[in-house]
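The complex appears here minus one protein chain, its other protein chains still in place.
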Amino acid sequence: MSAAAMRVVDTDLFSYVLRLGDLGLVLGQRLGEWVGHAPAIEEDLGMANVALDLIGQARLFLGYAGEIEGRGRDEDAIAFLREQGEYLNPTLAEQPNGDFGQTVVRQVLIDAYQLELYERLISSTDERLAAIAAKAVKETRYHLRYSGGWLVRLGDGTQESRSRVQGALGRLWPYTAELFVEDDVDRAMQDRGVGPRLAEVHKAWSSRIGALLSEATLDRPADRPYSWFGKHGQHSEHLGYLLAEMQYLQRAHPGARW
Amino acid sequence: MEDKHQWPLYEVFIRARGGLDHKHAGSLHAADASMAIEHARDLYTRRQEGVSIWVVRSTDVTASDPADADSLFEPAKDKVYRHPTFYDIPEEVKTL
Partner (left out) sequence: MYTQGLDVQASEPTAPVDEGSLERRFLARVDAEEKIEPKDWMPDRYRSTLVRQISQHAHSEIVGMLPEGNWITRAPTLLRKSILIAKVQDEGGHGAYLYSAAETLGVSRDQMIEQLLCGKAKYSSIFNYPTPTWADVGAIGWLVDGAAIMNQIPLCRCSYGPYARAMVRICREESFHQRQGYDLMLQLCRGTPEQKRMAQDALDRWWWPALMMFGPPDAESMHSTDSQRWKIKRFSNDELRQKFVDFTVPQARFLGLTPPDSKLQWNEAAQRHEFGPIDWNEFNQVLKGNGPCNAERLAERRAAHAEGEWVREAAMAHAEKQRHRRASAAA
């Protein structure tokens, strides 16, 4: 038997890291759609900035995942050449942009999630994750300042703006449940001191979001059980279209370098 | 199609590195000061050109009138005794 076949892959860690990377990848892809269409030039720049950070994080996580897997796949092979069921982002990230208000709501919910996650990952027993988190946490603090600022302006702006973001909040809230559901991989990571307890992350996230919604004069929707489970590759219909667009060139020119 | 909700203009000053002064970088539009800081950060410091940002509403800046340049600035020209080079210190005297 070859050495490669003998090698045991840390599949739990691989999945865990992929989840982190795919969140950045898919959300970054969504934000990339806004460039040139934002409400003001300054917001084109603001959203492009967040997109760049998220894609940068995705590159680090996916590159690491490739190393863990040990089959020679680099960040691009992993980003562009998987089947839909192999992407492990939470379904919230793949939801369409909608109007600026919906994009802001989606962003706030995820920024707060990433912030709580990264703050805890800084002390991960996995040095690589800790290092990535240390860099990413600074970016995410700024992301939340940006998206949170907009949530408040839109929630506490005009009747129309409040109505739009309240509506978006209602549509997107059901996707938040999924963020905090633990599975075997999460439990394995906790046991090893690699990742935090999701119940803890949930509590902190909930408190942060609660304060923001209050400042934005928005009503917190009732919790609803999740319908999809992105971390197991069970996605909404939206991901298929997103991936078709993203993967097109790589699929059309197999093996080509860019 | 005139936009009634034009965001006011802010002037932006950036301190590029510790130890330097804030320098005028340009202007931008924002609805409030906090947004102006974020916009300034995204517009003027993408290439790590800043450690500190000041934003000021353009209407709050008072500028001297170029027509007064003569009376404001000329009188300083002939008071050369303000410049160290005016004084001829003998070479033997060190550290002056």
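Labels A and B are assigned to the chains in the order they are written; within every chain, residues are numbered from 1.
Going forward, contacts are C-beta pairs under 8 Å (C-beta built on N, C-alpha and C of every residue); 3 or more make two chains touch, one makes a residue touch a chain.
All figures in this text were calculated on a predicted structure; none of them were measured in a lab.
Here one chain is not drawn; of A:154, A:169, A:189 or A:218, the residue touching it is A:154. Residues 25, 29, 32-33, 35-45, 48-49, 51-52, 55-56, 58-59, 62, 75-76, 79-80, 99-101, 152-154, 156-158, 160-161, 164, 245-246, 248-250, 253, 255-258 of subunit A touch the missing chain (whole complex, contact as defined above). Mapped onto subunit B, the footprint of the missing chain covers residues 1-7, 9, 11, 24, 26-29, 31-32, 35, 42-43, 46-47, 58-59, 61-63, 65-67.
In the analysis below, only the chains that are shown with their structure count from here on.
Centroids built from CA atoms put subunit B at 41 Å from subunit A.
On the subunit B side of its complex with subunit A, the touching residues are 7, 28-31, 34-35, 38-39, 42-43, 46.
Those residues of subunit A whose C-beta lies close enough to touch subunit B in the complex are 40, 42, 45-46, 49, 145-146, 149, 153.
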